[in-house]
Every structure is written in C-alpha cells, then in structure tokens.
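What you see is part of a larger complex, with each chain still in position.
Labels A, B and C are assigned to the chains in the order they are written; within every chain, residues are numbered from 1.
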Amino acid sequence: MEPLLKGTNLVKRYGKVTALDHCDFDLYPGEILAVIGDNGAGKSTLIKAISGAVIPDEGEIMLEGKPIRFSTPIEARAAGIETVYQTLAMSPALSIADNMFMGRELRAPGLMGSVFRKLDRPRMEKFAREKLNELGLMTIQNINQAVETLSGGQRQGVAVARAAAFGSKVVILDEPTAALGVKESRRVLELIRDVRSRGIPIILISHNMPHVFEVADRIHIHRLGKRLCVIKPGDYSMSDAVAFMTGAKLPEGVAEPA
Amino acid sequence: MTDAKTASSFEEGLKGASEKVAEFHEEKSQLKRLQHWLHQTPSAVPMIVLMVALLVFGVLAENFFKAGTLSVILQQIAIVGILGCAQTIVILTAGIDLSVGAIAVFSSVLMGQATFRYGVPAEIAIVIGLILGTAMGAVNGLLIAKMKLPPFIATLGTWQILLAANFIFSANETIRSSDIAATAPALQFWGGSIQPGGIKILYAVFLMIALVAIMSYVLRSTAWGRHVYATGDDPQAAELAGVPTGKVLIQVYALAGFFCAVAGWVMIGRFGSVSPTASTGQLGNIQSITAVVIGGISLFGGRGSIVGMFFGALIVGVFEMGLRLVGTDPQWTFFLIGVLIIFAVAVDQWIRKVAS
Amino acid sequence: QTSACLITKTDTNPFFVKMKEGAEAKAAELGVTLKSYAGRIDGDHESQVAAVEACVADGAKGILIAASDTKAIVDSVAAARAAGVLVIALDTPLDPIDAADVTFATDNFQAGLLIGQWANATLGADAANAKIALLDLSIAQPSVDVLRDQGFLQGMGIDLADPNKWGDETDPRIVGNEVTSGNEEGGLKAMEALLAKDPDINVVYTINEPSAAGAFEALKAAGKENVLIVSVDGGCPGVQDVKDGVIGATSQQYPLQMAALGVAAIAQFAADGTKPAPTEGKAFFDTGVALITDKPVDGVESIDTTKGMELCWG
C-alpha cells in the first residue's frame, strides 16, 4: 500500500536550533499513527511542516503520491488536512461557535444568506453545542462565551471538536488530551476511533503512553529531530517505547547518530 | 498490550458519570442585569456619556437644545463619522490608518481636478476619485500584508506621500463653490438637504448613518466581519484556524480607502469648494482615531463595535459645539476637549470595571 | 445684547492673539458679547466652517473672519449672510471679495512687495548676484504664504512663474525654499539646512518675525550676522529686532485696528442696519501696511523703528 502522506528528508532550522534534522515520515490510509518523543524532539515542528504552518528548509512532502508545498495552513485545510495545534489557534475574543466555524461559516438560507451573506448563527451554535456534547464537555455553560473565558481543558476540547468535525483526508492532533480530564480524554480517544472508522487517517502526538498504545496502529518514535524508528504497539511494550524515545535503548538495526 | 488495559483501569469509575450540564443559580437583581447589559454591549457606555453630555450642555448653553443646533452637530461630524468607519475596520484588525484624512482630501482634489482641469464629466470624475481612493487604501494594505510593514509606519509614510502629492497635483488651487455648482453639481450632491419643519438635514448625515448601519451588520453578521475580528484578535491563531489574514488585511485597507474617498466626495458637498489645504488631511486621522477610541474600540484589535465609534464621534461633536455655544475661548476649548476625552474613556473603563 | 464672533486662522500666532485682544477690548467698550474661534493649524478652513455654523446657531449678529482658505469658506459665509448675519473679512479678502459684506484687510502682496523693493534697493548693484533664502510657512501654501513670498520676489525683480504658487521660480539667485511653520524652531532648522546647501546666502526672506528670529540664530551660529533678513508682521518683538539689527526691514500690519473696526461695524449694524463702506477706489477697506526700517532707501516709503514701536501691536 502506498502512504497517503509521505515526508522525506525534512529539515527545519530556527537560527541555531535544528528542530527537524532530515526527518522522514509516512502515514498510511485509514491508520492511527502516533508520534511520540521527548519534549523538544521536534514533533510539533514536524506536523507544522506537514500542515503548512511552517515551510521546511529542505525535503519533500507528498500527498496521495503528488508532491505538495503548502505555504499556509489554509491550503492544507483546503486539501483536507485538519490540524489541532498545540497552541490551539483560537481567537480569544470570539465565541465558541465563531471559532469552530472560522473560515467555513454557514450562511443563512435564502436571500439573506446569498445576497446579504448573513451568517446562520442558530445553526452554527446548535452544531457547536452538539459536537461539544459528544466530547462530554458539559461544563460549558454558554455557547456564546468568548473562548478566552474557557478553562484550559475546555479550550482544548473545542479545538479537538473542530478538527474532528471538519477533517476530510487527514486529521492531525498535537497533544489533544494534554489539558483534558479523565472523562474528556476518554471521549477524545473514542472520537479518534470514530474518525478512523470514517476512513480518515489520524496523526496523534501524545505523551500519554497508555493512550498511545491503546489506540495507535503504528508508533513513530521521534528523537533529536528525526524519526528513530516506527513500531507496532503489539510488538513492543510501553517500556521499550519509552526506552527508545529517551535514548535508553536503541531499537534493532538502528544506530544512534554520532 | 496488557498494561494498556491496566493503565486505564481506573476509568471504570467513569461508568454512570453525570451528564448534567453545569448550571448555577443566577442573581437576577436589576443592578446585575444592568451590569450584564453594559458588559455585553460595548457601545452602551459611550451612549450614556453622550446622553450626559447632551444634558449638561442643554443646561449650560441656552441655544443648545434647538433642532437647528442638533442638526448642525450631525452635519459637523458627518465627515469624521465616515472616516471613522474606515478607521474602525482598520483598528479592529489591530492596525491603524494615519492616511485616512489624506486619502479623503486627495480624492476630493482628484474628483475636482478631473472635472475642471481635464474636463471629465462629474459623474465619471467621482467614479475615478472613488477608484483611486480605494487604490490608495489597497496600497496601504499591500504594504502591511505583503511587505509586513507595521501599519503605523506604512500609513505614516503614505500619509506624507499622499498629502504632498495632493499639494503638488492640485498646485494649491482651490476650486470655487460657484464654479462647481455651475458646471458639476454632482460633486456637491451630499451637500443637498431635506428640510422637514425647517430643520436642515444634509444627505451627508444620512449617508454616514447608513454606512455605520451597514458596517455594523457586516461586521456582526457576515463571515467576512468575523474574519476581521479574528485577524485583529490573534493573527497567528486566525491564520492557523483558516482565515486568509493577508487577504482580509488588504480588503480592509482597500475598503477603508474607499470610505475615505466617499468622505472626500462628501467634503465637496459640505464645503462647496474643493480645497487641497482642508485640515482633514492633517487632522482627519487623529479625529477619527479619537472617535473610535472614545467609542470603546480597542486599539489592540478584535474588540468593539462600530456603533460605539458613531457615539464617539457624536460625543466629540457635542462637546465642541457645546463649548462653542457656552463661549469658551479656543485654547480653553482644546483644553476641555482634552479633559473630556480622558474623562469619557475613564468613565467607560470605570463602568466596565464595576460591571464585570 | 449684541453678540459677535471672531474667527481667526489659528490662535497661536501672536498676530491673531493680538487681533483677538483688540476685538475684546473694543467689544467690552461697546458692550458687545464676543466669542472667539480659530482653526487648529494654518490652512484649516474646516474648523472655520464649523465655527461659522456655531455662530449662526448661536444667533450672532456679526462675524469677523480671517479666512484660512479664501475660496473654500465662501459657501458657509453665504449661508450665514442668508441667515441675516453681517460677515466681515479681516486680514485676508475672500475670493470673490464680495462674498463678505465688507473687508478690513492688509494687502499681503503689498507687504511682501515693500520688503522686496527695500532689499533690492539696499543691495543695489549686488542684487544681480544675490543669494536668496526663502523661509515660507507650510507646504500647504495658504494664501498669505504665497502672497507675501511672491510679493517679495516681485519686489526683488524676480520672475514669479505661477504667481499662485511659491517654489516654481527658476531664478538662479534663489538658493531654495524651506517651510518654517512660522515659528523660531522652524526658522532655525530651515536656515541651517539652506546654509548647508549654500553657505554664501546673503538675503533671507521670512514669512514672519518669529521665523526670522530663528533664522538669525542659525546665521549667528554660522558666524554670518550680516545677512540681510526681511520679514512681515510688525509685532513689537519684531520691530525690536529691526531696531537691534537682527531684521533689516519688516512690513507692519495693523491687526488691532482691523479688529476694532470690525467690532464697531457690527455694533453699528446691530444698532441701525448700516454696513461700512470700503476704502475709496478699492474693493476693500485697506487698513494699510508700512515698511519699518532704520536704513531707509530711496524710492521705498518707510518709517523708522521709533515710530514703528508706537504703532506695533504687541
């Protein structure tokens, strides 16, 4: 099977810091690919390079076999790649519903919508509320609350709900459960499975090993700016994975770079 | 694989978790409601300040509460109000446009000279002026969105450039009102008026109110309006969330340029003549920014409503007229307007604090 | 109680400050209530339009206005007159001049012409290769700015090119034009710049006396205290500067007289509806301009600084 999304030799430098160091990457159709690694290993930079949020200095990215070169996240979104960034990317002063539909607002039916381009607020609010309920975010008391007034976890929930609702080709989640409670995390994992069952592959960055081993089909282990190896959760224990990503052990057939 | 199960074993506790949406009892006292309303309605505070100002001057100056005086106030703020529409959308994107006044004056000169120097029919001259004004705004937008110049510096530059170009192009020549009335009355269109019961209300006033109403709708109820807010709120986040911030910025500045050109056309109607030395070129930016800020719109972008700007412009207009009627000396007028700017915004901040 | 309005170009220029004082004194004497207004910057006719509207709304009997833009103000003046208000142009005639009921004014072109002629005569034969610096008011070129500058150049015998615009002359004797905002700071900076361009400047025209004082500071610093400076206005510090040799000659105007005449005319109009008549043979009531210098030259009428000090306006 051909990878749906493929990165080769990606390099990204920030001044003195090399965040991606000739990194490779593959995502196959319909799979959940987890990406794990130390803090600062370059995971977020990797997915930013894929989603158009940063432009890699070197290397090539292919989507469905065709080389792509996104220069903005909007292009990636248009190509069906939906991302939850670690920084969440929300407009603090706008409401939850506004944020969820940012860039793909619904217009009112009839003349008001087509000529006067009026937003369909009630429909957007209803949809937003439904998606949040699916995630179990019951403590959100007011769907018109500004996002800046939400708790850390509530914000995370809104971002995840947005990506899951709109992703059509790839959904990328950068630590989606980091700020979430037990109940809400569980819902996100269910949601991830749900998205996969719609045939959409998912890239999941997480530091939560139990979660990773529970849902991932393959695990991409990132170390010092590059892919160290890819493992299947069935073949290795969590302990092995942790050992690989922290440099305590080396997987077979891989040599630590000098 | 085994420890995955175990690790999540404590999640069994989730079974039967409450699905209740959190709800707390709310105090429904009148005061609380008022506070909530003040908090939710960004234009409420300037409106209250305006009311108070009207009352105070109504008492202090005998000629103040005449329909004639009030209609004069409206016509005096028409131009600042239209420039304020331009300034509002720009400031909502966390920008600032120092060139608004210069674009307005230059556009009016372009309309006038196109007619009188080059003999273009007035209607076409107006269209040319509007297009060129929009283009000047678009240049601001390009500098800011594409070349990433800070809006303050980009528009500071274009302000100087346009003002100088305006003087050079016009050769400092004022076109007289009587000539315009004779040859190109379309230029003076907005100076026309209706006179219900003898009180003169300029078309320009209706235009300003219409523009505020339209922009209020656009900003609140269309996707584009939301994008403007998002761009000003946190441009990086907006970009990541799928707002084409660059495009939005260019559109915003171009639209602002268009409004300025409209203001330029209105200036011809209001003053009768076309004068390159109109002080709007120098002061239009500060005046419009003052209206915007008194109207409760944040200079850091993303917060506030255009209706607030309208009240802001009115507050300044009422103060100026009121002080004139009371007979204050010009320097004292400037002094008091300074005091009142600070006072108006301080009251605004105070009410917000109390209400929050 | 008769009420009147005084609308000046700005109220920071001492010229208009004194004009206002003169008007207030006369108003107090005649029992007229006077309210004053001003533009914010030179050339600001918009504030003046707003002021005219306020006066009409306020029921004033008459308006005294020193117009910032002589054409642009005409419509609002017409509206005021239609409302039965007497409008008197002070200092600067409107365009057309009959837009106002009457005009009490100085001829600014004449003021420039006098100092130009004086400079030309003082230089004598050297006038042919003079190096002239022109310190104007602002790049907006309001009408006083243009009239004084062009009058001066005319007096020097220099071709004006477009007489409605300064800066388009091509005479090689002109080192350059600079703008000063009519204050010491502007005069100093402008003079410094022109001296850097050509250190041999020997004639300096200035829009008014404060800018002349600034220019003198720059010249003094460059060790060129003998340069010929000419100016316009005739305020007391300016006349003092002529006396001290800082300024060679200045054209004196009479703002107090303009203002007092204006207030009196309004009081008269309020009393019996008569309007004042212009000076014989002119379209306006000329309040006159006099050249002040202690180094008179033949062919240009002038008064000395002692007389000038008596007539100066503050």
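Here is the rule we use: contacts are C-beta pairs under 8 Å (C-beta built on N, C-alpha and C of every residue); 3 or more make two chains touch, one makes a residue touch a chain.
Just so it is clear, the structure is predicted and the values come from calculations on it, not from any experiment.
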item: Counts per chain label over the entire file, given a single displayed copy of each; value: A x2, B x2, C x1
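Rule of thumb we're sticking to: only the chains that are shown with their structure count from here on.
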item: Far-end chain from chain C, centres as C-alpha averages; value: A
item: Centre-most chain, if every chain is reduced to its averaged C-alpha atoms; value: B
item: Averaged-CA centre spacing for the pair chain C and chain A, given as whole angstrom; value: 72
item: Inter-chain centre distance, chain B versus chain C - centres from mean C-alpha coordinates, in Å; value: 37
item: Inter-centroid spacing, chain B versus chain A (mean Cα positions, whole Å); value: 40
item: Residues of chain B whose C-beta touches two or more other chains; value: none
item: Of all residues in chain C, the ones touching two or more other chains; value: none
item: Residue ranges of chain A touching chain B (in the complex, touch as defined); value: 53, 72-74, 77, 83, 85, 87-94, 98-99, 102-105, 107, 116-119, 121, 136, 138-141, 182-183, 186, 209-210, 213-214, 233-234, 237-238
item: Contacting residues of chain B [partner chain A, same complex]; value: 1, 3-4, 7-8, 10-11, 13-14, 17-24, 217, 221-224, 226-227, 229-230, 233-234, 236-244, 302-303
item: Footprint of chain B on chain C - complex, ascending; value: 11, 33, 35-41, 43-47, 49-51, 53-54, 57-59, 68-72, 74-76, 95, 139-142, 146, 162, 164-165
